[in-house]
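For this view, one protein chain was removed and the others were kept in their places.
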């Protein structure tokens, strides 16, 4: 299954084309709407007040409620657009944003309104595509679940799932604020609200676990499971790092501890630890695939910042008006799941 | 420029085919040999004693010392192979290795000797391909330099280059043990020797800086600069994580600090900090591209480990004989540079 | 520029996503509408009476009338659909159609109404994408023009353009029935009407000439100019063959005649003949690229035919009701131009 995303934040619609969807797959619109709702803005005081129904209109590839197998196009119309909010900033390169790099890349022709194609809004069709991917994976017994591992320095418990049974995640994904320990979750929310009050923003880490994936999938080299997953992850705005299993902490471990010993128990091959995140040599080993991504703090903040006028190259001050999220980590959880589900479909040849 | 690597550790030869090399490029064999030597094993007590000349024989794509522009194939013959070392372990899944995942993936037909195609030896042709890529980049004024950021918990100074002038790296890459602070380097070496004496291994972090890359390169989505780089990085054995700029530490920063303010100084657009690692929205912003990868501790260790017999599925003990590196971080530095150089050629359309 | 087409004949809409459109390209909607009109059905008694406005609605990638450079999605809503026409034939494999092969491929889940995704209607978004490609090529001085070379055994004059000055085509593409010799064109029309009266159909050959393409473009092997063009041509329904330059007649020529001698005249390198269709070794030689494709007779005919019921596997008779074209060659001319324009953009890296 391949996907191609299109659209701008303030254009008529955003959408995605999916190629190679399994013919006959029941396109469960209730499930899809549920996934869209998990990402949707305007739900509480932790997110942007922009209101979007984010309902998906399917243009092709579905007949009588089932996937035809031919390219499936789903679009989401943009409704609550206030382009005037962005007009004054058209020539100012907002720090942390793609205004300047995009200006050079597209020679000034890209749609600047609401970040255009660079908008986090582009993740809405990604969630739709990911929901279809999840329906495909479900038939193969593969589940993709993510949670907030950390926001603003406050870690959920456990801090990582490499040594925990990932079934601990069941039920967590369904939460409005998906953490294992809700007490910790409240602390995170406080930190978000505090940042919001101070016209600032915070970032965090999302951990994702893919269970039920059989051993022997993936190919060493540029088609490694890590490569395919990371390719998709860095297509998500604000992701600046990815680690598998114990990740960067492996730098401080010895081989005798980092190596995951194999054993055959209860009719299954497994490892006693999962520091390698279910992947050896770019190939799945049958353990849950575990990875984390870092989400940088939202670039749009109300605090005054230094910047540059892209036309005149003069120094300028900027304070970003408009509606924005003080933190996007919690809204990004279903996005990361979606990007992972699409990658795993690719790895499994689904 | 695209590349395709082939070969097994104990087969007749390993090699690479490069497509799309710039016609007329002078194939500077002295430079290439120098790069190969940086990675080559058997140079000191910090690495495996396996001796390999690692000299590249070019089969095609070069005529009268210059690239023809047609596919360039370079091979490296394997010489010092001691396959018997591996015979007893053929059916034991070495922890941390791809023995089991590869066994399932290739249904037991892959060459197990010296890890076969999963061997770190596969990085020799990668370094060759990367050396060609560096020659291409040099003509565009782009340089790729890496250093050891951390080994066994001992950090080089500075700990990161996101706020430093990357020109600090000049001369470092030429070192046998590429760190900025040699005193810290000695501590790292001690830690490696200690692990070796204890039949164990250590890991670390490599930081890579790409300078001279113009703004406006890359494409948002799955062709982002981060995506292309990470794709190549996870093709390198033992890499388990990648972060751009400030990476995972962004999770603990506020937007007001993480955002890199733009300014125009001395005829150049630049940012005052580089927390985004030279990339906004998947596109270069003209600042040096900075990223780090974690290299897990070498999986092959002499200490006794628990494992499983892949045929009988019975528990077993294993102590890995043969020649192996107590740490591969220092030898991986030119490998990471090579993989980065190839990725950047792709981003720049070279 | 890459494109991905989606849609079914009787679904809500068909469309295309274009990636890599040149930023700032003026999206000339008058030109685009003109191209759409050339293909549009229901224009005269030579084609299906199905009426479609075929007006393109752009969802993304265009801002203030110019391409942004980010993915451009254009859709065409389906309006005049009479699905009931097709209901009775749902289980009968229409000879010459993809009903049976599609039934197996998509396990019976594909949309059968009006041939679904296999419909010639899918060429409407292709013409739109091709129109954008033509606008891109125009800036590079490249033109793509096609004409009817033959219908129902009646050949236009000249029979081929390999020895003619292709400027003879100027003005031809603008004709409603694009032949060089209108007298021959009338004979072709008569043959079409005769076939229509007899509830049958006819096929033909379209010749396409790409002028202004510089020498040295393309790559030998699977990226040859012929490969890229043919890849796109066989994506067009009803195309069953392609030949470059003198094509199949080369089988009856000697090398001394088939070889095109080079000469330098009037400041240009040219060949005195163009039997190779402007391509040597998969690479353009600066002469016009000339190729022809055969369009098979329309598969939908009113005459009774033998066939099979796909469910019961029993023999059956079929007479195809509904609206169909007795010949699609003339309507396919802009489609072939579109597919060629997209291929040439790919060859030129535009």
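Order as written gives the chain letters A, B and C; numbering starts at 1 within each chain.
Note that in this section a contact is a pair of C-beta atoms (placed from the backbone, for glycine too) under 8 Å apart; a residue touches a chain by one contact, two chains touch by 3 or more.
Note that this is a predicted model, so its numbers are computed, not measured.
Engineer: Given the contact definition stated above, which residue among C:32, C:62, C:136 or C:242 touches the chain not shown here?
Structural biologist: Of the candidates C:32, C:62, C:136 or C:242, C:242 is in touch with the missing chain.
Engineer: Could you tell me which of B:50, B:117, B:147 or B:222 touches the chain that is not displayed?
Structural biologist: Looking across B:50, B:117, B:147 or B:222, the contact with the absent chain belongs to B:117.
Engineer: Any idea which of C:43, C:140 or C:305 touches the chain not displayed?
Structural biologist: C:305
Engineer: For chain B, which residues reach the chain that was dropped from this view?
Structural biologist: Within chain B, the residues touching the omitted chain are 4-8, 11-15, 17, 19, 23-24, 57-61, 63, 66-73, 75, 105-111, 116-117.
Engineer: Residue-wise, where is chain C in contact with the chain that is not depicted?
Structural biologist: Spelled out for chain C, the touching residues are 5, 93-105, 117-118, 150-153, 195, 200-205, 215-222, 224, 226-227, 230-235, 237, 239-248, 250-256, 258-264, 269, 271-272, 275-277, 279-286, 294-301, 303, 305-308, 313-315.
FYI, only the chains that are shown with their structure count from here on.
Engineer: How far is the middle of chain A from the middle of chain B, if each middle is the mean of its Cα atoms, in Å?
Structural biologist: 27
Engineer: Taking each chain's centre as the mean position of its Cα atoms, how many Å separate chain B from chain C?
Structural biologist: 47
Engineer: In chain B, what residues contact two or more other chains?
Structural biologist: In chain B, 219-220 touch at least two other chains.
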